[in-house]
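Omission of a single protein chain aside, the complex is shown with its protein chains in their original locations.
And then chain A:
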């Protein structure tokens, strides 16, 4: 039986410019199940990072929670005070960031930074926390962990730093790990190491992962279910195999076919004309219509998320299921 660990309900996040609200994330809903890896993909500015930051209550200054809620079985994140967020962060939901370079504090040792997390959530002695930190470093496969415990971030390579970030994130056994572009700053051979590690740890600890990425290769590699975002909205939600076999939304199709494939020889790549509209200058109706080759009169009205064979698609083409669509 699938168990929901997190439910996002019409979440709306944006800038409040003197009462003039500009939504960056425009009312998205999805849920996360126990033990699954949910991918959120989209291009820069589609709101995927803002979505992940709101799950942690870490929205940057100037960006506000406008509407909607994030729920677990017993909690409503909307009513959270600072104190409540602190209890959740790291303990139930932990996050790793894109830049392992700038997300570690350069003036504290690795050991101290892992211990800080453990000590703020658990009532144990420093000595025990240090032992736990050492265990974590071993778990994430850091060579010579005893020494690394007393080393500083600058002494480690990018891949090792990302391992340390994972160690910190997992040190309190969170149920949910949010990984925001965890391998984007890393080289492919190191990326392969980190993805392998994340898969192994997920099995071991049975946690749910929300993986935010722009890289469809990483999605194919890691995810069970995928959400495609465009201009602050979810345009498609599907099981990963379904998404790659039968992408439905014209944007998803365009995205997949604009990727060069090493197994296929093509002279030209197909591309999506135009650019993503800026927040605040969103067109009425379907936000992708201006770049869409299937655009139609009815696209002037915003389409709902249609359910089609277990997937969800925000496109009028699927009003009557797959029948009308050119697959």
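Annotations
Operating definition for what follows: a contact is a pair of C-beta atoms (placed from the backbone, for glycine too) under 8 Å apart; a residue touches a chain by one contact, two chains touch by 3 or more; residues count from 1.
The rule we apply is simple: contacts and distances are computed from a predicted model.
This figure omits one chain of the complex; the name its UniProt record holds, of "Dipeptide ABC transporter ATP-binding protein", "Membrane protein", "Cytochrome c-type biogenesis protein CcsB" or "FAD-dependent oxidoreductase", is "Dipeptide ABC transporter ATP-binding protein".
The hidden chain makes contact, of the residues A:255, A:299 or A:317, with A:255.
Among A:79, A:267 or A:297, only A:267 touches the chain that is left out of the view.
For chain A, the residues touching the chain absent from view are 43-44, 143, 157, 159-160, 187-193, 195-196, 214-221, 223, 240-241, 244, 254-255, 258-263, 266-273, 275.
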